[in-house]
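Mind looking over this structure? Questions follow.
Missing here: one protein chain of the complex. Every other protein chain is in place.
The first chain written gets the first letter, and so on, giving A, B and C; residue counts start at 1 in each chain.
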Amino acid sequence: MVAVIRPETSQERIDHLITWLKDKGLDVHISVGAFQVVLGLIGDTSQIDVDMLRSLDIVESVAQLSDPFKACNRKFHPEDSIIETLDSAIGGGHFAVIAGPCSVETKTQITFVAEEVKKAGATHLRGGAFKPRTSPYDFQGLGAEGLDLLLEAKKVTGLPIVTEIMDIRSLALFEHVDIIQVGARNTQNYDLLKELGKTGKPILLKRGLAGTIKELLMSAEYIMASGNEQIILCERGIRTYESTYTRNTLDISAVPVLKKLTHLPVVVDPSHATGKAELVASMAYASVAAGADGIMIEVHNDPSCALCDGPQSLTPVQFAPIVEKMHKIREAIK
Amino acid sequence: MVAVIRPETSQERIDHLITWLKDKGLDVHISVGAFQVVLGLIGDTSQIDVDMLRSLDIVESVAQLSDPFKACNRKFHPEDSIIETLDSAIGGGHFAVIAGPCSVETKTQITFVAEEVKKAGATHLRGGAFKPRTSPYDFQGLGAEGLDLLLEAKKVTGLPIVTEIMDIRSLALFEHVDIIQVGARNTQNYDLLKELGKTGKPILLKRGLAGTIKELLMSAEYIMASGNEQIILCERGIRTYESTYTRNTLDISAVPVLKKLTHLPVVVDPSHATGKAELVASMAYASVAAGADGIMIEVHNDPSCALCDGPQSLTPVQFAPIVEKMHKIREAIK
Amino acid sequence: MVAVIRPETSQERIDHLITWLKDKGLDVHISVGAFQVVLGLIGDTSQIDVDMLRSLDIVESVAQLSDPFKACNRKFHPEDSIIETLDSAIGGGHFAVIAGPCSVETKTQITFVAEEVKKAGATHLRGGAFKPRTSPYDFQGLGAEGLDLLLEAKKVTGLPIVTEIMDIRSLALFEHVDIIQVGARNTQNYDLLKELGKTGKPILLKRGLAGTIKELLMSAEYIMASGNEQIILCERGIRTYESTYTRNTLDISAVPVLKKLTHLPVVVDPSHATGKAELVASMAYASVAAGADGIMIEVHNDPSCALCDGPQSLTPVQFAPIVEKMHKIREAIK
Partner (left out) sequence: MVAVIRPETSQERIDHLITWLKDKGLDVHISVGAFQVVLGLIGDTSQIDVDMLRSLDIVESVAQLSDPFKACNRKFHPEDSIIETLDSAIGGGHFAVIAGPCSVETKTQITFVAEEVKKAGATHLRGGAFKPRTSPYDFQGLGAEGLDLLLEAKKVTGLPIVTEIMDIRSLALFEHVDIIQVGARNTQNYDLLKELGKTGKPILLKRGLAGTIKELLMSAEYIMASGNEQIILCERGIRTYESTYTRNTLDISAVPVLKKLTHLPVVVDPSHATGKAELVASMAYASVAAGADGIMIEVHNDPSCALCDGPQSLTPVQFAPIVEKMHKIREAIK
């Protein structure tokens, strides 16, 4: 880390800062230039709060020579991580198509959808049992019963399942879940992340509602620092001022940025990002073209009842050709 | 709730929608205009997902005649709520000055600061024991030990204490805490909110990092729907594109907006919003002038060691005249 | 347009509003429901300021049954518009590859780049003569001389040229320019748009720095209302809170949204959006996959001097295979 001191800072204040830094166990290399002093900090700088250092009135700027994320950093782990579950894999050239309904409703529904998306080329089944709803008066999901129904669909199709956890106290219920999802409202629920870090389960970690790329990586780091390296990152749209025509703004540039910074696989959820079924296909194509390792799409069973399932779901019939085109795009950018 | 149907929608699709709405237990009042159909939905519309309804391709727009928040709605509870703890109160004309260090460090530190801020006019003592940090490698707070130190400072000064909970499993430790804070990263941690709703404790609920005003109210609603009506709302700055000169953008207009929508007291945290000590005073004055029921300010003991405490803290000496001026502004706007 | 009146509004105030609306020449269809009054406004509602109507205290909500944009609306002009210049075309299945340096520097430079990008498959040459710079002390472009150099490059290669106008008083200089660009800082410079509407020139209109999709269409509408229908819309990234790893956030979902709302062609500028050469290729691919009618890419002549040209430029050697892949992706999504 390098800290540039403001011009005209008194030597006394500089010395005070140096003493404090040394007390933290760092070596400090002092470079006195023609008109400024630059401090090079050597050692374990992870104990230094960069934002704090940066805002000190005697500090002009701070350059971090090392990223704040270590375990998920591609620099120290150049090969792609591959997350394997049953016969499916994500990352390192393995492309995931994660599909299924927003909410698990009935055994017939989830099994039917599971079979349909499998036929269409899905590699994983998704479905919500615990649902984070903005209103306490809205349907909160089937809970434990929903998990049971998902497991039945897994048994029938052989597809690994992805479903969201909201409360760490329900972790025991997720024993046979293949990939545990952390939703956008819990991306910075650090105690949840720490506990998930103690499991051996793959975690699908969504970017926060208005989370930065760096915050997403730091949240992954929480899980990894607790011992679990099986993480899939998920871009799902960010909150911007543009909310008339799309619910969120899908930040597709996050895909190549993340692929460069980390070895973890990156998937995209165009359904939640746009909130509109009619935009899902083009955003899925764009994400694949940008290099995503997988796509997560909402598919619901019954077109005539699409009403109850929200406007962002596709039918199995609409879903199948999208999978085909995604594979063609993957060929095109090879 | 009123739903305006798009022109040229087939009668069949309109009928389908009406049937579905009636299945939800609603009466539907149909108004056929010269060039559009408008559906008036009568009954308990809280079961309807407005966003879903709004995005249906046959629906032009939806007007909610009733707010989605009930318990915290000023319409049904016109008088200000007052949150009382020990000898202090917030709301209904009672102005709170909540002050203290970002983190509890030592017994000497927290007791000293508590005494100093009390002398300067603080009504509540704040201090962090469990700290949400972006990096798993940063100091995570003293935890249970920090809570003990806070309770000692409470004993010495008689000030009620405010401190943050991060994990519902540590709730038992908060037995003697006067006001439990929910931080900006947990504003939509619904399972945490539900549990806090079962306690009889006052809750200070911070607005999310990039949370809307409506989301803040809906999170309060989660707590209230579980039985706890003692909630203080806290504006603490929102995430915007402007982050060069301030950490967040303090949304002071949220104060009069919230005061109109809800009977719950509204306090402002200018320290976290700006991230800079030099802006705290003017933003505190502005918040008071806008009608806030209280201000939450970081104050640290030792100016010469302000280094370790971050650039957003004030010293007790800087803090005292700010309290005075806030009271003068309250007089001015009466 | 439909206005839903708030419950419990006095008849007098409703009558007052109706009188005012009728004075504007509108017919008002009044629908009295069980618990609300809905006004249907019939006639030329373009004279009504919707935002004003919406914010009246007696109005619950306003639904616009017709879009505020007319001339550029696909509803009234279902076929794609095609913008033709020399031998090149954009829209209606014609894919444009607009390439060239950020700034025109010398005759050798611009001619060399023009020849190189033509060889690589570019259909249009871009280059800046008048440069909008945040600082008055930065290089402001070669101005009229730069336009001359561009025209020479056009003569040599036969490529139509695209270049930015900043001041309407310099319009005469653009006589032989094929497509006049309006930059992101002038998207809402309405007097400039009105004047450009009086020319017969194709206009490439960039989305504002933090402009909404609707504002972009309304700005196009300004040009069209003045008589010029030859407009190309350009997505170039929007301002969001995420600015660490990308300069702007490229809103690729704007492509399918715009393609649905308007018949005008839509191109994407990944160079300005990301500000980083290393992200240009993947964002170009994503934009093509999302259905863009063209891509605008910065290409600079001399890799060894890329220094002076900014980090978002590619070399001709890097550019050529990108064009190839874009065409492959177009095949894949057919």
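Convention: a contact is a pair of C-beta atoms (placed from the backbone, for glycine too) under 8 Å apart; a residue touches a chain by one contact, two chains touch by 3 or more.
This is a predicted model, so every value here is computed, not measured.
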Given B:L53, B:I252 or B:V299, the one touching the chain that is not displayed: B:I252
Residues belonging to subunit C that touch the chain removed from view: 16-17, 20, 46-47, 49, 51-52, 55-57, 68, 70, 132-139, 166-169, 185-186, 188-191, 194, 208-210, 215, 218, 221-222, 225-226, 239, 247, 275-276, 307-308, 310-312
Touch list for subunit B against the chain that is not drawn: 210, 212-214, 238, 240-242, 244-246, 249-257, 260-261, 273-274, 278-279, 282-283, 285-291, 325, 328-329, 331-333
Residues from subunit A at the interface with the omitted partner, ascending: 2, 4, 6-7, 29, 31, 33-36, 38, 40, 42, 60-61, 63-65, 210, 239-241, 243
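Here, only the chains that are shown with their structure count from here on.
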Per-chain CA centroid nearest to the all-protein CA mean: A
Intercentroid distance (Cα basis), subunit C paired with subunit B, Å: 39
Intercentroid distance (Cα basis), subunit C paired with subunit A, Å: 31
Overlap residues in subunit C, where contacts from two or more other chains coincide: 210, 240-241
